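Heads up, one of the protein chains got dropped from this complex, but the rest are sitting where they should.
Note that the chains are named A, B, C, D and E in the order they appear, and that numbering of residues resets to 1 at the start of each chain.
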Amino acid sequence: MKRRAIVFTVCMLVALSVIFIYNDTSHFADSPAAKYYIENFKKDTFAENAVAAIYLNYRMFDSIFETLILLVSVTAVINFSWRRDDEQ
Amino acid sequence: MTEKIFLILMVVLAFIALNTQKLRRSVIYLGIFSLVSSFVYLLYGAPDVAIAEAVIGSAISTVLYLVALKKYRVFTIYYTNANYNQIRDGYIIRGRAQILREVESFFVRKEMEPQIIYTTEDYKKVLAEENFDLLIHQDYDQVRLYGNAEDYQLDALEAHMCENPNELLKTEFIKFEAGDKN
Amino acid sequence: MNVLEAVLTVISILTALVLVRVIIGPTIWDRLLGLNMISAKIIMSIIILAVLTERTYLMDVALAYSVLGFIGTILIARFVEKKGEF
Amino acid sequence: MNIIISNLLIFVSLGFMIFGIIGIFRFKDFYARILISSKVETVGFLTIMVGLMFRTGISYSTMKIMLICLLAIITNPLSTHAIARSAYLSGYKTGKEN
Amino acid sequence: MNNNSEIIARMTGLIYPLIIMFGFYVILNGHSSPGGGFQGGAILASVFISRYLVSPDKNLKIKSLRVAEKVLFFCIVMVPTLFLFSSEQSRIEIVHLTYLILMNLLIGLKVASGLTIIFFRFVFYEGGK
Partner (left out) sequence: MKKITGYFSMIFIFTLIWIILNEKAGATQIVTGLILSIFSIFFANYYLLEEEYVDHYSLNIKSVIKYLVYLIFQIYKSGFSAIGKIIKKEYDVRISEYTSCLNDELSICLLANAITLTPGTVTIDKNGSKLKILSFEKDNIGTIAIDSETCSEFEKILGGIRE
């Protein structure tokens, strides 16, 4: 019980410090790729949603492998939960 | 201001969901956590992630948690008290402080899911009609526990209660055979 | 300060108050009730945010909650009612 | 003019919600709490939606808000009903005479 | 014998087509408003979860869904290969939009069938005692 109270206070202190100390700072990752995407995505892909433009055009391999992972996990679920009456 | 309140709520919810003993409570806490977090995503300008969180958090992940919880055995405990006519919060809290918390933590340690049902019906009626694993009947400091004789978990509970006796309460075990009930 | 922002703040404080009931609620059904109430409040605040920022596509999230939010609550309620199955 | 009406409606709905939350802390019994909470859900929700509709005027977003209201009217009572039914069928009883 | 509530069964049946239409709305408008394949597919999968609420003892034929998933994965690999990685990129708007909508639709259907398979497997095979 005592340990939980200590952990809770530590959690809250960390959270409060994160919320109130880093209040007004705006930390954006200043990468050239992000700038390029934001400026050019409409011209390149004709999509209005930047996220769709990225995952269907610039980063196509990402979504291909994401669906591959889903396929693999479905196969795994089917094989692990195998039962004898499954054959018919 | 709004986002700060919701962020603090998220921290509190995550802490509680990790620290409850009963797993079905933490399913509910995680449901609220996903609700709040999807609104925080909206506040930070990520509606795509918010929709995904809304759909997955409200329907699919709840189902998966519950399927995992199905593996646990649920131990149904009825709690009746001879001195009260109506159930109020104070009655529940007093009952928990006296005996229920001990029984509950015993079953949690044995990796089972205790489900406590508070009722004002007469304990004889519950004994005759309902389907239960353990019935606790309290009359001031006299506590009687009714249970099935074949259930070996109850033997363990009895041994545990004998080892750590409560100073204020007199506990007494009454066991019946499986065929007796109906 | 805009009226709607103030309303959003008030609703977030009310959500925190409902959360207190969820945490102390003696029975499990009290907690479910709190889940239900918080989801209604979140739908409200999403729509207020959509009207405040004049971005109507945010309402899709509220629609998703109002279409699918009841499934989880009903599943948990039925899980408790049938004592471990659903 | 529309803004004034909508502000008024929003404040009324906030009042409803605050009363509902007072209710769930004041009542000491689960069944009384669930009776009160259905009030918070429906009355406050509908009032605040009507208030926001006055702000958006006649447009597609108003119709979307109406659609959300309709869906809430269909699905909210389902979850309330499921919770109350679960408590009742599990055997949670309050009064002795019933 | 299932003692489910009749009210829940009736009223859930009323909003089935609405859930399906909302799922397709999220999928088909993925290029212009928030949403997309994954989110819409999850909504379509939750239609089957809500069917489980109404009739819990009705299983689903999973075999056709498995075949559909594999075919859809093949399409997901092939369509961008033919469109994006070809040597000559066309600058016409209609072609790009068709590509985006088609890919969203394929991903959505695949995610829907995958999540449905996982859900029914878990509920009927894994959770049983």
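We take it that a residue touches a chain if its C-beta (ideal position, glycine included) is under 8 Å from a C-beta of that chain, and two chains touch if they have at least 3 such contacts.
Quick caveat, the model's predicted, so the values are computed rather than measured.
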item: For chain E, the residues touching the chain missing from this view; value: 5-7, 10-11, 13-14, 16-18, 20-22, 24-25, 28-29, 47, 51, 55
item: Touch residues of chain D, complete complex, unshown partner; value: 16, 19-20, 22-23, 26-29, 31-32, 34-36, 38-39, 42-43, 46, 60-61, 63-64, 67, 73-74, 76-78, 80-81, 84-85, 88-89, 94-95, 98
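The rule is simple: only the chains that are shown with their structure count from here on.
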item: Any chain that touches chain B and chain A; value: E
item: Chain nearest the overall C-alpha centroid of the shown protein atoms; value: C
item: Which of C-E and D-E has more C-beta contact pairs; value: C-E
item: Averaged-CA centre spacing for the pair chain D and chain C, given as whole angstrom; value: 11
item: Cα-centroid distance, chain A relative to chain C, in whole angstrom; value: 23
item: Interchain centroid distance [CA atoms averaged], chain A/chain E, Å; value: 20
item: Touching two or more other chains - residue numbers and ranges from chain C; value: 27, 32, 57, 60-61, 63-64, 67-69, 71, 74-75, 78, 80, 83, 85-86
item: Junction residues of chain A, two or more chains touched; value: 49, 51
item: All chain pairs that touch each other; value: A-B, A-E, B-C, B-D, B-E, C-D, C-E, D-E
item: Residue ranges of chain D in contact with chain C within the complex; value: 7, 10, 14, 17-18, 21, 24-25, 30, 33-34, 37, 40-41, 44-45, 48-49, 52, 55-56, 60-61, 64-65, 67-68, 71-72, 75-76, 78-80, 82-83, 85-87, 89-90, 92
item: In the complex, chain A residues that touch chain E; value: 45-49, 51-53, 55-57, 60, 63-64, 66-68, 70-71, 73-74, 77-78, 81, 83
item: Footprint of chain D on chain E - complex, ascending; value: 5, 7-8, 11-12, 14-15, 18
